[in-house]
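Omission of a single protein chain aside, the complex is shown with its protein chains in their original locations.
A and B label the chains in the order they appear, each numbered from 1.
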Amino acid sequence: MLNINYTFHWNQAFQALPQMIDGALITLQIAVLSMIIGIAIGVPLALAKQSSIAPLRWFANVWIEVARNTPALFQVYMIYFGIPAVLQLVAGLFGIDFRALGINIFYLDSYWAVLVGIAFNNAGYLAETFRGGLRAVPATQTRAARSLGFGAFDAFRLIVLPQMFRAVFHPMTNQMVWAILMTSVGIFVGLNIDLTGVTQELNARTFRTFEFFALAAAIYYVIAKIVTGGARLIAWRLFRY
Amino acid sequence: MLGTSVTWGDITFMMTGAGLTLAITFWAMLGGTLLGIVFGLIRSHSPWYVNYPMGAVLDVLRSVPLLIQFILFNSFQSIAGWGMNPFVVGCVVLAAYTSAFCTEIVRGGIQAVPVTTRRAARSLGMNWAQDMAYIVLPLGTRVMLPSWIGLTLGVMKDTALVYAIGVIELLRSSQIIITRKPHEALLILAIAGLIYFIVSFPVSRLGAHLEKKWREND
Partner (left out) sequence: MIEIDNVRKSFDSFEVLKGVSMAVEKGEVVSVIGGSGSGKSTMLMCINGLEPINAGKITVDGTEVHAKGTDLNKLRRNIGIVFQQWNAFPHLTVLENTTLALRKVLGKSKAEADEIAKKQLNHVGLGDKLKVYPGKLSGGQQQRMAIARALAMEPKYMLFDEVTSALDPQLVGEVLDTMRLLAKEGMTMIVVTHEMGFAREVSNRVAFFKDGLIHEIGSPSQLFESPERPETAAFLQSVL
C-alpha cells in the first residue's frame, strides 16, 4: 500500500525555519490584535443583546448570528470584497464613479481583511461568552454586597466582575487558539506574510509541499500549546478558589 | 437578474457548490461520528497508557489549522500514489478532524452520567452493554446531542476550507464568480451568506431548543 518513490527533503524546510518563525509572529500579532478588538466589541455587544432598545438588540443579534453561523472565511471575504464594494456604492450615491476616475479598488488590503474579519468573528463568539459569564454570577452576590453598604458600581467591580472573569477565562483562551488557527485562511485573500502565507510562498518556489506544511503544522501546534499552557498557568495563579 | 450582471447560470453554479458543501458535511459527520463513538468509548474505558497517547494524537488534530491538514494529507496521498480525488481527500480529512471533537463529546456524555446511577444499574444485574444501552445512552444523549448539533454546524462551516485542495464548494464558487464580476461582490456574497444561513440557522435553533427543553426537565 505504501510504495513511496519520493525523497523527503527536510533540510530545505529546516533552512526556511527563520522565515517561518517570522511568519508565525505575524500570525500571533493578528490573533492578539483581533482578540483585543473582539473583546472591546464583544462586551458592548453582549450588553446590547440584553438591551431594552429594540434596534440595539437587532444589531447585536445580526452580528452574533452571522459570526456564528457562517464560515470564518466568508466573514473575511465580506471584509475583503465587501468593504470596497460598500465604499463604491456610497461613492456612487454622491455621484462619484471610481471607474470613470480610473481607480479600481475591488479588494481591501489582505492583512486588514484578515484582521478585521477575525475580529468580527471573535466579537460575535465572545459576546455570547460574556453573556454566559454575566449569568454565571448569581444575583444574590450583588445583593449580599449591597447589604454591606457597597454602591452598585463597587459591587459590580469588586464582587461580580472577578467572578465573571473566571467564568469567561477558559472560553476566551479557546477563542484565542481559534483566532490563531483561523488566520490561516488569509491564504485565500493573498496574505503572504503570516505562517501559512510564508509557507505557501516557499512551497510555490520549491514544490516541497509536504515538508514545508508539516513544519508549519508543527509550529502551529507548538504555538497553540504555549497559549493553552500559559493560560492554564495564569488560571492556576489567578483562580486559587 | 435584479438588473445586475449576475445570471441564473451563476446562481446554479453556486447551488452546485452548496450541494457539494452539504455532501462533504454529510460524509465527514458520518465518518467522524462513527470514529468519535469508537474513540470516545475507548478513551472512557481504557487505562491511562492507552487513553493519554490517544488523547494527545486527537489533540493534534484540534491544534493545527484544518486548512493545513487538508494540504498535508492531499500532498501525502499524492506522494504515496493513492490517487484520491480532492472530494474524497476533503471527506477523509474532515472526518478525522470531526472525530477528534466527537470523541470529547462522547466522553463528556458518558462522564455526565453519575457513577452512582451506573452502579445502581449494575447492581440490578445489568451487564456492561445493557448499562450502556438503557442508562448511559439515554442520559448521555441529553448532554451530547446539543454539542453534536453544534459540531455539525461547525463542520459545515469548515467545509469552506476544502477550497485549498481544489474542491469547488459554495464559497469557492462564489469567489470564482466575484473574480469574473467584481462589481457584484456584495450581491454574490449576500447570496452565499444567505445559503449558509438558511441551512444553519434552523439547525442551531433546534440545538438551542433541545438544550433548553432538557435543562428545564432536570
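Just so we're on the same page, a residue touches a chain if its C-beta (ideal position, glycine included) is under 8 Å from a C-beta of that chain, and two chains touch if they have at least 3 such contacts.
Source: prediction; values computed, not measured.
Write out, one label after another, the shown chains that touch the chain missing from the document.
In the entire complex, chains touched by the missing one are A.
Per the definition of touch given earlier, which of A:9, A:57, A:146 or A:225 contacts the omitted chain?
Missing-chain contact among the listed residues: A:146.
Touching the absent chain: which residues on chain A qualify?
These residues touch the chain not displayed: 140-141, 143-151, 154, 158-159, 162-163, 166, 239-241.
Everything below uses one rule, namely that only the chains that are shown with their structure count from here on.
Measure off the straight-line distance from the CA centroid of chain A to the CA centroid of chain B, and report it in whole Å.
20
State the interface residues of chain B toward chain A in the complex, per the touch definition above.
Touching chain A from chain B are residues 60, 63-69, 71-72, 75-76, 79-81, 153, 157-161, 163-164, 171, 174-175, 178, 182-183, 185-186, 189, 192-193, 196-197, 200-201, 204.
Name, in rising order, each residue of chain A that touches chain B in their complex.
1-6, 65-66, 68-74, 77-78, 81-82, 84-86, 88-89, 106, 177, 181-182, 184-185, 187-188, 196, 209-210, 213-214, 216-217, 220-221, 224-225
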